[in-house]
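Here it is, the structure in full.
All protein chains but one are shown at their positions in the complex.
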Amino acid sequence: MKPIIELRDVHKYYGEYHALRGISTDIRAGEFFSLLGPSGCGKTTLLRTIAGFEDVSQGTIHIDGNLMEGVPANRRPTNMVFQSYAIFPHLTVSENVGFGLRRDPRSKAEKARAVDEALEMVGLAGFGARAAHALSGGQRQRVALARALILKPKVLLLDEPLSALDKKLREQMQHELRHLQRHVGITFILVTHDQEEALIMSDRIAVMFEGGIAQLAPPQELYRRPVDRQVAEFIGVMNFLPATVSAPQGGEIACDVAGLGRVMIDAEQCPGGARPGEGSVGFRPETLTMLYEGEAAGEGGRGRVAEGMVAEVNYLGDMTYYAIRLDGIERPLTISMRNVVGRKVFEEGERARVAWDPGALVLFC
Amino acid sequence: MKEGTGFRIYAIIYLVFLYAPIFLLPLFAFNDSTIIAFPLSGFTTNWFSELMTIPALHGAVQTSLIIAVSTSILATCLGTFAARAATRYDFPGKAPIMGFIMLPLVLPEIIVAVSLLVVLLGIGIQLSAWTVILGHVLICTPFAIAILNSAFQSLDRSLEEAARDLGENRWATFWLVTFPLIMPGIISSLLISFTISLDEFIIAFFLTGTDPTLPVYIWSQLRFPTKLPSIMALGTILVALSITLLMIAEYFRRKGIQRTGGKETGGFL
Partner (left out) sequence: MDARTRWGRFLRSEAASGLILISPTAFYALLLLAVPLGAILVYSVLTDGYLEIIWAPTFANYIEAFGDELYRQVMFRSLFVSATVTLVTVLLAYPVAYYVSFHVAPQRKSLWLFLITIPFWTSYLIRVFLWKVILGFNGVVNTSLLTLGIIDEPLTFILYNVNAVVITLAHAYAPFAILPIFVALEKIDRPLLEAAQDLGESKLLAFWRVTLPLSMPGVVAAVLIVFIPTIGDYVTPQLVGGPEGRMIANVIQLQYLRLDNYPLGSALAASAMLIVTAVSLVFLYLNRRFLRVRQ
């Protein structure tokens, strides 16, 4: 299947500043694609070059097979939802949503029907006559969505659309956006700095740092197999321990992990590629388990146990986060445990046993 | 004593002194005496009715109005271009160019007047209402730019980008989105330029042809003591007109801020 967007070696300079460094990637038709990264990483710049608001200094962009060089924003098959929503304050909701239909040859009645359908699709049926400047943030965002989608673009671009909303509303909109994308079936490209948001909504995520794509993968793969420490640290929480890596032998790599001893690691647990020498292993807080009295390590025989002391307890209602200082390891590790009924919460200073699985480790060389 | 009371009293006294001379205008315009002095004699509207009978005055009013309207339109157009360029774009030489355009704000008007006179006569252009318009546009444009700068600045940039994203070209974007939203600023600029031109004396004095503007006419009457009361009446009308125009301008300025959801920063500057 031909990708809907092809980026080849895209560079962007602002004077001396190198904002985009050789981005090459394909975005598939119908997918929910996210650009994730910290402020200044270039994700919004990339979005704007796709939209046509910025020129590329070097490289090419093809949308649906057509080269976009020299094509201005108003003639590209893309539409954008801006971070500030950019709702025209001097028009009503209907006039806003129907703005792009001005040069559409359909009759007035047909256009009015299309506007009503678009409003219904985003849950704003009946809001047509409202003045645009009298809307709440969430309502404005829906108007912006309706206004963009009514034009049936090939690609919908969203520039941090949820950052201005409060937490509850944001979570609700995340699910709604996902449903909307499935329903409408067009490609969505979302820019966000919130990794939770990207994980919830996306089919694939491109993590960007300093103008380049560090890793492009579906959420699960990104979370479980980050390609390097930077990506690992950006997505969720990760514990790191120094490790000495030996040469690979038949699909398995031997590592000496500080405080945990010798571990055999599968090649697929090293997505960045294995190299002998000094490196580090990482493991997510939920891959470690606090063991209670009498409990044994996980089945399958691969589980190992370490001992240590609880340094800090953070009770968050549904989860408890422990900082554990394992014997022989200086820095405390973070462990998260679901507060299942009957499970006790450890106290500071208590000794505890921790079960861990070598299969959960990620090796960074 | 509440904190700031001393200041408040001072500020009020200050305002009283600021307005005092202006309050004398209606006082003596309705005063039944040819001498402008206390004590007051009776009440009369003769001076106002006398104004209606002077053809030279009517001619001057007409000339002033034509000049003021032309000036306000031209200055606002030039100001719109410049303000948009200044707030939206970065281009080489921006600071010196803008500085030069705004220079008339700090130049003594006599310098502007004599320099224009010299050039226009040197080229051989006859002095007329048009030459006055040229001079007035020069000094009104910086004010127009100041007003329109803030109008453009409070306009969200992404509104224009959104319009383009939805398929409109630059021209349509301007008329459908930008223009309606800066309209209050445009009206303000028109009114302010109109008022400045109407009241301006020295440039008109130097550059006017056979048809004097209203201030130039007033100037010519000031040496005749018997005309003084009717000058007071005329002055009263002019001041009332200026204040009314300014209130309208202020109303539109505030309405503009409300419409685009901007913040009140306190005045034109």
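Going by the order they are written in, the chains are A and B; count residues from 1 in each one.
Just so it is clear, a residue touches a chain if its C-beta (ideal position, glycine included) is under 8 Å from a C-beta of that chain, and two chains touch if they have at least 3 such contacts.
What you are looking at is a predicted structure, and each value in this text was computed from that prediction instead of being measured.
When the whole complex is considered, the residue among B:I35, B:A56 or B:I248 that touches the unshown chain is B:I35.
The residue from B:A56, B:L103 or B:I125 that touches the chain not shown here is B:L103.
In the full complex, subunit B touches the hidden chain at residues 3-4, 7-8, 10-11, 14-15, 17-19, 21-22, 24-25, 28, 35-39, 77-79, 81-82, 84-86, 88-92, 94, 97-98, 100-101, 103-104, 106-112, 114-119, 122, 134-135, 137-138, 141, 145, 192, 195-196, 198-199, 201-202, 206, 215, 218-219, 222, 228, 231, 235, 238-239, 242-243, 246, 250, 254, 264, 266-267, 269.
Basically, only the chains that are shown with their structure count from here on.
On the side of subunit B, the complex with subunit A involves touching residues 156, 158-159, 161-169, 172, 176-177, 180-181, 259-261. On the side of subunit A, the complex with subunit B involves touching residues 51, 53, 72-75, 78-80, 82-84, 86, 88-90, 99-100, 102-103, 133, 147-148, 151.
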